[in-house]
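The other protein chains are all here in position, but one chain of the complex has been omitted.
Let's look at chain A:
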Amino acid sequence: MTNRTKVAVIIGGIGLAAAATAVGWHGSQPSLGMPRAHAATATQKPVVFTPPPDSEIPKGKFGDMIKLGENVFRHPDIYAKSYVGNHLRCSNCHLSAGRLADAAPMWAAYSAYPAYRSKNGKVNSFEERLQGCFRFSMNGKVPKLGSKTLIALESYSYFLAKGAPLGEKLAGRGYPKLPKPALPVSYSRGAVVYAQHCAACHGATGQGQSSGGKVVFPALWGPQSFNWGAGMGSVKNAADFTYQNMPLGMPKSLTQQQAWDVATYIDSQVRPEDPRYLGSVAATRKKFHHTKFSMYGKTVNGVLLGQPDQAKSTPGVLPK
């Protein structure tokens, strides 16, 4: 057994599910009829699933569309240029280009739609869910339903979800939910965590860093980051994501309290305005940010967060 298989097995869980994980990773013999994922049994344990490797992308026009989708996901600045308004990539928050379990993977999202979302009060198709991340996380413009960009992303997600059971609860969807913090969250403790564990990569002012003309460490706030309407702007999502995935390569090395505190710190900084702005910060907070997890409309260090023009973007300027 190779080292990598061993790791896959440990991570994958126990028993049959683990065997399926290892098989799936090496991408071998789907013809044996060994399913990649095992349907939930009576115990309702979430299903463990492993997406196929890129080498299984089919040849031909459909394969080309899948590849375009992966390119959009990794490099939206190149492949979906007209729709993005910041220097982020989909893969900055959906790690390993949408493959990594517990980092909101696309294979788990794909089969979870259509679904009702309270965010817009209606049943959303998968394409509509994709639109949301362009509008808020990418601070951009929404590609039209049926546009090549959305079809490419849908094709890529469909490919990743190949063999995943439809309508079952998949282990690894979204970010694992943290329990409530033991102490009330603290901006100032968060600032200390940030300086010690995050600033080396994301920069002391949260603007990220580049190399060779490409952003390597994405901006966590400021003009090149996600806007006030984004999922990561919720302290809860940011805490869940951070605990599981940051610092990069050292998952779960912070305490849960540190994750809550640093998420509070990040989400209490200036960022591009909420595109749903209703003319006043107070009204916008009331309608869209009526939750203790949003810092929008609160005053932190004398700054009323969420005012338009607080973080005007200068297109094309890369962090150092």
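Note that in this section a residue touches a chain if its C-beta (ideal position, glycine included) is under 8 Å from a C-beta of that chain, and two chains touch if they have at least 3 such contacts; residues count from 1.
The rule is short, and it goes like this: contacts and distances are computed from a predicted model.
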>> Not counting the visible chains, the remaining one has a UniProt entry; which protein name from "Sarcosine oxidase subunit alpha", "Cytochrome c553", "Sugar phosphate isomerase" or "Energy-coupling factor transporter ATP-binding protein EcfA2" does it give?
In response: "Cytochrome c553"
> Considering the whole complex, which of A:Val216, A:Leu278 or A:Leu304 touches the chain not shown?
Replying inline: A:Val216
>> Among A:Pro46, A:Gly63, A:Pro176 or A:Pro251, exactly one should touch the missing chain; which is it?
In response: A:Pro251
>> I'm checking contacts with the chain that's been left out. Which of A:Thr50, A:Ser155 or A:Ser294 qualifies?
In response: A:Thr50
> What chain A residues would touch the chain not displayed?
Replying inline: 2-4, 7-8, 11-12, 21, 25, 50-51, 95-97, 99-100, 200-201, 209-214, 216-217, 247-251, 320
